[in-house]
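There's a structure below that I have some questions on.
Note that one protein chain is taken out, while the other chains of the complex remain in position.
Letters A, B, C and D mark the chains as written, and numbering starts fresh at 1 in each.
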Amino acid sequence: MTNKYSCYVLADPNKCTGCKACELACFAEHNKSNNGVGYTVGTVTIPVTPKLYLTKTKAYCMPIQCRHCEDAPCLNACQKHAIYRENSQVIVDQEKCIGCKDCVLACPFGAIAILPIGEKGKLKLQKDREVVKVASKCDLCKDIEGGPACVRVCPNDALELVDANADIEAKNIKTAEGLYVSRI
Amino acid sequence: MGVHEIEDAKLIFNFGYNGADSHPIVQRRIVRAKQKGATIICADPRVTEAARIADVHLQLKGGTNIALVNAMCNVIYNEGLVDQHFIDTMSVDYDAFVEIIKKYTPEYAETICKVPAELIRKAARMYAKAPSAMILYGMGVCQFGQAVDVVKALGSLALMTGNYGKPASGIGPVRGQNNVQGACDMGALPNNYPGYQNVTNPDVQAKFEKAWGVKLSNKVGVPLTHVPQRVLEEKDPAKKLHAYYIFGEDPAQSDPDVAEIRETLEKLDFVIVQDIFMNKTAEFADVILPSTSWNEHDGVYSCCDRGFQRIRKVVEPPSTVKTDWEIICEISTAMGYKMKYKNTEEIWNELIDLCPNFAGATYEKIEKYGCIQWPCRSKDMNDKGTVFLHNGKFATADGKGKFYTAEWRPPQELENEEYPLSFSTVREVGHYSVRTMTGNCRMLRNLEDEPGWIQMNPADCEKLHIKHGDLVKVMNKRGWCITRCNATERVAKGATYMTYQWWIGCCNELTIGSNLDPVSNTPEYKYCNCRVEKIDDQAAAWDYVNNEYKDLRSRMGIKMIGEEA
Amino acid sequence: MATKQVQTTCAYCGAGCQIMFTVDTDKNKIVNAVPAKGRTNDGTLCLKGHYGWDFINDPQILTKRITKPMIRKGGKKSALTEVSWDEAIKYVADRLTAIKKEYGPDSIMCTGSARGPGNEANYIMQKFARACIGTNNVDHCARV
Amino acid sequence: MRVVEIDKNICTGCRECAKVCPAYAIEGEQGEPQTINTDKCVMCGQCVQKCKSYVSIVTHGYEAYDKVRKERGIPESVKEPLFAAHNVTHIDEVKKALADPTKVVMASAAPAVRTGLAEEFGYKLGTLSNGKMAAAFRALGFDYIYDVNFAADLTIMEEGSELIERVTTGKGKLPMFTSCCPAWVTFLERNYPELSDHLSSCKSPQQMQGAVQKTYGAELRGLKKKDIFNVSVMPCTCKEFECSREEMNASGERDIDVVITTRELAWLIKDAGIDFKSLKEEEFDKPLGEFTGAGEIFGATGGVMEAALRTGYELITGKEIPDVKIPSVRGGEGFRTADIKVGDLTLKVGVVSGLKHVVQVLEDVKAGKLNHFHFIEVMTCPVGCVSGGGQPKLLMDTDKETAYYNRTHTTYKMDEELPIRKSHDNPSIKKIYKEFLKNPLGEKSHHLLHTHYVKGPAKTVK
Partner (left out) sequence: MRKFVKGNPDLCIGCRTCMIGCVVEHEGRRIFEIDPDGYDFNPRLHMVKTAKISVPVQCKHCENPACMAACPVNCIKVINDAVVIDTDSCIGCKSCVQACPFGAIDMVSKIGTQQADGSMRVVANKCDLCVGTGNGPACVRVCPTSALTLVDEEKLKEVVCDKRVATANAAKVFADAKEVE
């Protein structure tokens, strides 16, 4: 299904306790097929690299992830065309990414980090044996059954998959109802 | 007003001033002001660095400055954005001023300036509503036949909005060369003794006569820009010039219409050139006197905000050259008027005692505080000079600001069928003045070298089938030069610009020397017409440029490799 | 290498930036320029301030440094001849005196310099024009 | 002694661990690093299971990860994430013993270990790895591969007899509580010392196993007990504490020398470069490695009860139990009760799963409300040892239900598939009583297999 607008996951800092279950789940789900990550911690053989980032302020905390902007600064900044749209979502092609960090700086949310990636359970290396590092950001678990893992695992229901289309529709109906009540 | 104050401005109205190329370190303050949240309005026909970061860029057509300023005043007047209290208490001649600006509605100005009326309104409102606003202007205001009018009109804009006497307000010229302020301070002006004391004032004359021990003339002298006319055209033998003592300048490169300058220099009976490097003017000199360069002598410079700062001898000069003041003193002495000083401090002490506004600015104080902004009237160490010039009062007889503006006069030479483009001179950031110093600096030479560039809109280039980087011929009725095409969106269609540092790509072959501002006598460097021609045989053109360069260097005394033998 | 540091004011625009030069005193040569903390420049310099000093060693790039007084002994357009300072000074003084005598002091024009020479040299030049020649014909290229 | 800890530098202060701690031992402000109050902590390791606050290469850096790994004594071969809440590891001691030629190293693993171990090698949740585990022990160089399942059967013999004695003779307090879960025992000793006589005097299967390995086991093989090094592998973080209780030296040596968790066994296997997936299934050594279905179901909640009832029924009635499967004692978290007909007697039994649920039970016992109960099984962890604090840790808690279900299911399935499902039918149990122990609750049993639980905090030797 193609949305009119892209969806994104938004955290509620009033509910989030900062447990990082979302980060770990994100990593686990994204590394099942490539890196043999199973159900338990012992199956992990590479550093945990999530695609959302728990952020703590003095008073509260929440994970920060991609908003899948409609005019995405990261996509616009990428000279390699390694950031593209798929079903309205903004996706990083980690094969194409050369790790230039432009998108990191372009993103106004801090939703992108340059992180190593694994391949067959080991950190992927480049020609000179250096670790491959690429832009990592939320892809809304696009190929993962059950949808965004972070939303699923949050013990406090602090994460929500926001569907702007549905949201607008719901608000419109509410407003219409209000107009009905207040009619003259 | 000081340079550092720019940073704290709430609004900067940057008018005909390209700090990025002429004073990068001043531009830095503008950039920082913007970072600190200042609003920037930029009036400039080009997308300069200031225009690029401006909130509003008024990209006016060259030579229409006063129409734009009048229109902004018109908006402020008509929309009731004036500071009436300030006008009532602090100014005179408001009504006459209003009479003129009434006609300059934004719609009318749009027909002259080609700036959309709404944008003029927007800028005027922004300026008038800012808590304090600072106007910075540069050569884009001064180098026109109608220049002083614009300066006064800008002053009136500040007056009607009460933008005087508070921090980061007022109107400030940002002058081109390093010591323009100093040369003026020192009375290298036909109408002023040092310290802006008028030659026609008998009291002043008496003071200087007493100090110097000779009778002095009370007749205002000849402005530099009148020299060609006084040599080539003057019929009255009493007014005709016969000798020209040029020091530290190169009019054959820097002055407008250099063909006329060359003729002038040829016609003069006696030309003295006192300089550090061979230059174009020296080719016409009867005598050449070698002097010391910056870094080889002591002294004081005045920076653009009236700050006296020391310059110091960094290295010893070649043994066979003398300082400028030593040479002049020796000639004077030889001519029967004895001048002898031990050092620059002795000269300085003599002159500050003659100038009430400088009297307190001793070497000792400048050393101690690094910089003294005049007026500094007392030798007491606690008098550290003056940061704000207009402290609540204007330097006029009645202490009030005078409103003034004028009707727009078009530039003297407009585009026509034969020469369809406008032509203006601008600055090259990496080179200074006529380039005798910076052109001899390796890195600056490597960054930009002959034959320079002509900035043109890509659409105009396309019309002429010229590509970026091509050598082109630029010409008008006064002369021509060869230079490279810089196709850039930063200039408007129909306009061209050349930096005046190039000896081969010499833009002053084209500029007009005859349209001077009636008050300041500044020539109209910023407007004439031209035609750009495509050169089909680029290789031959490059050969020409290279040979010209070689020939030029040889004339300037450079021995080419293999030439020695 | 014996060195000293000298702070001075940059001569390339009216901003009045302060530069700190390092000088090799043995060779009498500048080796380095760095920004100094000045009122207007605040420890920064532009490209001219940083890299605009090696002209002083006469690198023979654009023009040659003038090191000796020269006179065109054969009149206009003749070749320049190097002369002694005494001869040059006398020649200038004599010619100016003659012109002043023939056409009056206002037939002589002097310039100040808005560039390297400095305030004292400008003061001396205008004093020369006014007190020695007797004219107010002194001006500089403030407008260029 | 240090058993379970929270690393202040890594803890984000989410207090998710505090939500699962049955002992309310985790203290700290929300958002600030937490500390464990060791006076309250029962070392169950549920916080270790819950904690997701990992050492991140993003926020802490690679060096921080290596530093933490080294500090905790985890081998370099381990690349898995490390968390703020963790248990102190002892694998170095095991490696040292295995490398020491003078030591005879005996392995014994708890029932629940084999339901979880394979998960750490990428197998599905709850995959049984009984034979592979035995093979892994051998590959690691253990000299004897025994099994705590054997001691589980032994526990049933002793504890069942004790229950019968308490019920039939009136000697000893009722209801009798099981004593195999050390976290539960610790909780009771510290918080309800007045009820400690209700505990069965039996040692846990681990400690029974250790004691017989160093006595009977030594005799069988002609070994000196001081040369024997007993390694116990447990799904439990508290077992290390239990083995360190000062009285646990009935054999004359420390009965169990060291305890490691299921997770640590996986580290050992990986560190030795053993390819778990390609291991062939192997057998445990006899007799101390022979077991029945009754021993195996100790890993699940209600398992001890069910095993005890299978034997108790037959010992009391002298008849074969009609159905070995007793579904009424099986279940999930909470307190459930059942009435079991044993001949003329109706045994009133209860099963507590999850330590949080035991407080009300204890208060009721104190108030005399549960005087009619005979036997109550208590397990600290949510669904018994299969959900223990030392079991493989889930990356996503959404898998918890499946993991618990599968591990429990595997436990019961193994029971069903075993030929012998009653502890007293275990030939090796028969053998040990015949050759060594003589009778349940006899003198040797009393000395080796029973203990006195204390009123208050237990003393340890480590």
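Methods note: contacts are C-beta pairs under 8 Å (C-beta built on N, C-alpha and C of every residue); 3 or more make two chains touch, one makes a residue touch a chain.
Values in this document were obtained by computation on a predicted structure and should not be read as measured data.
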Task: Chains shown that the absent chain touches, full complex - done: A, B, C
Task: Residue among B:Asp203, B:Glu417 or B:Glu489 that touches the chain left out of view - done: B:Glu489
TODO: Write down which of A:Asn76, A:Gln126 or A:Asn172 is the residue touching the left-out chain.
DONE: A:Gln126
Task: Candidate in contact with the missing chain, chosen from C:Phe21, C:Tyr51, C:Tyr103 or C:Tyr123 - done: C:Tyr51
Open item on the list: Just to verify: which one of A:Cys107, A:Leu123 or A:Cys138 makes contact with the chain not shown?
Closed with: A:Cys107
TODO: Go through subunit A and note every residue touching the omitted chain.
DONE: 10-15, 53, 55, 57, 59-62, 64, 79-80, 97-102, 104-105, 107-114, 126-128, 130-134
Open item on the list: If the hidden chain were put back, which residues of subunit B would touch it?
Closed with: 19-21, 24-25, 27-28, 31-32, 34-35, 47, 49, 52-53, 429-430, 442-447, 488-490
Open item on the list: Using the document's contact rule, name the residues of subunit C that touch the chain not shown here.
Closed with: 31-32, 44-47, 50-51, 54, 57, 59-61
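Everything below uses one rule, namely that only the chains that are shown with their structure count from here on.
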Task: Length of the line joining the C-alpha centres of subunit A and subunit C, rounded to whole Å - done: 66
Task: Contacts with 2+ other chains: residues of subunit A - done: none
TODO: Give me the residues of subunit B that touch two or more other chains.
DONE: none
Task: Touching chain combinations (by label order) - done: A-D, B-C
TODO: Would you tell me which residues of subunit A are touching subunit D in their complex?
DONE: 17-21, 23-25, 27-29, 36-50, 53-54, 56, 60-61, 113, 115-116, 149, 152-153, 155
Task: subunit D to subunit A touching residues, read off their complex - done: 12-16, 19, 30-31, 51-54, 56-58, 62, 65, 79-81, 83, 119-125, 263, 266-267, 270, 392-399, 403
- [ ] Sort out for me which residues of subunit C touch subunit B in the complex.
- [x] 6-18, 21, 23, 28-30, 38-42, 44-49, 51-56, 58-72, 76, 80, 85, 88-93, 95-97, 99, 102-144
